[in-house]
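Heads up, one of the protein chains got dropped from this complex, but the rest are sitting where they should.
Now for chain A:
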Amino acid sequence: MLEALGYPFFQRALLAGLLVALLSGLASPFVVQRRLSFLGDGLAHAAFAGVALGLFLREEPFWFALPFTFFVALAITWVKERSGLSEDTAIGVFFALSVALGAVFLAKARGYVGDAMGYLFGSLLAVGPSDLLAVGAMVLLGLALLPLWGPLAYATLDRELALADRVPVVFHDYLLSGFLAVSLVLSVKVVGVLLVAAFLVIPGATARLLARTFAQMTLLSLLLALFSTLGGLFLSLLLDWPSGASVVLFQALLFGLALLKTGFSGEK
């Protein structure tokens, strides 16, 4: 199996998977604690609409998915901040809108539906050097945003206290939404629309079961995301399973083990 490491396509797949894991592992604790799991799904479907538009126009889908998903993420945050509607309601509206738009674009783009399937389920093995470059750039941006971990965590625990301390909470909400949107679109090619939300939820959820502090949760989430990606990719190679699905199954396995541990030890 180690022979696979010698193949450039597998090296690219591995690197892309690990970079996506870094992004999702970092964002996942915030997604879990801010109850944004549904946002991951909503944005994934927005990405799907963008991909479908790209396929309809016979252009590179990524360049349509990126701005479309980014716009939807900001729109969801804007509707939540301004209308008084709950976040899940705002997400629900844009989720439905995106699926409807995606269905219309795909219906009009007959003959390209096969490509759409690739985006729905993702393929690590189809990752090209330009994809790697884009994910790498996003990881660098993620690292540049690391100083915001403290203020974001503070507002995640108690929004009012953070506001009273003049933390720019609303601006940070938009930043987080934008970061999630771009990370998600970059991950779609690797993981697929249907499974990408799992990357944003499962590592953080597993880490939450094991951690006592938010710092521990963040570190654990990162480690679990990286470990699941490695494990899942080798599982995919070994059993000839789809790569994204294998990683998510590996993540789910670790979540199940953490759940068993906390269940038996009575910890929370």
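We adopt the following convention: a contact is a pair of C-beta atoms (placed from the backbone, for glycine too) under 8 Å apart; a residue touches a chain by one contact, two chains touch by 3 or more; residues count from 1.
One rule holds for everything that comes next: contacts and distances are computed from a predicted model.
Undergrad: Between "Zinc transport system ATP-binding protein", "Cytochrome d ubiquinol oxidase subunit II", "GntR family transcriptional regulator" or "L-lactate dehydrogenase complex protein LldG", choose the name on the UniProt record of the chain that's been left out.
TA: Missing chain, per its UniProt entry: "Zinc transport system ATP-binding protein".
Undergrad: Which listed residue (A:Leu120, A:Ala211, A:Leu230 or A:Ala252) would be found touching the missing chain in the intact complex?
TA: A:Ala211
Undergrad: Tell me which of A:Gln33, A:Ser123 or A:Thr262 is the one touching the absent chain.
TA: A:Gln33
Undergrad: Touching the absent chain in the whole complex: find that residue among A:Gly92, A:Gly136 or A:Pro151.
TA: A:Pro151
Undergrad: If the hidden chain were put back, which residues of chain A would touch it?
TA: Spelled out for chain A, the touching residues are 33, 149-154, 156-161, 163-167, 208, 211-217, 268.
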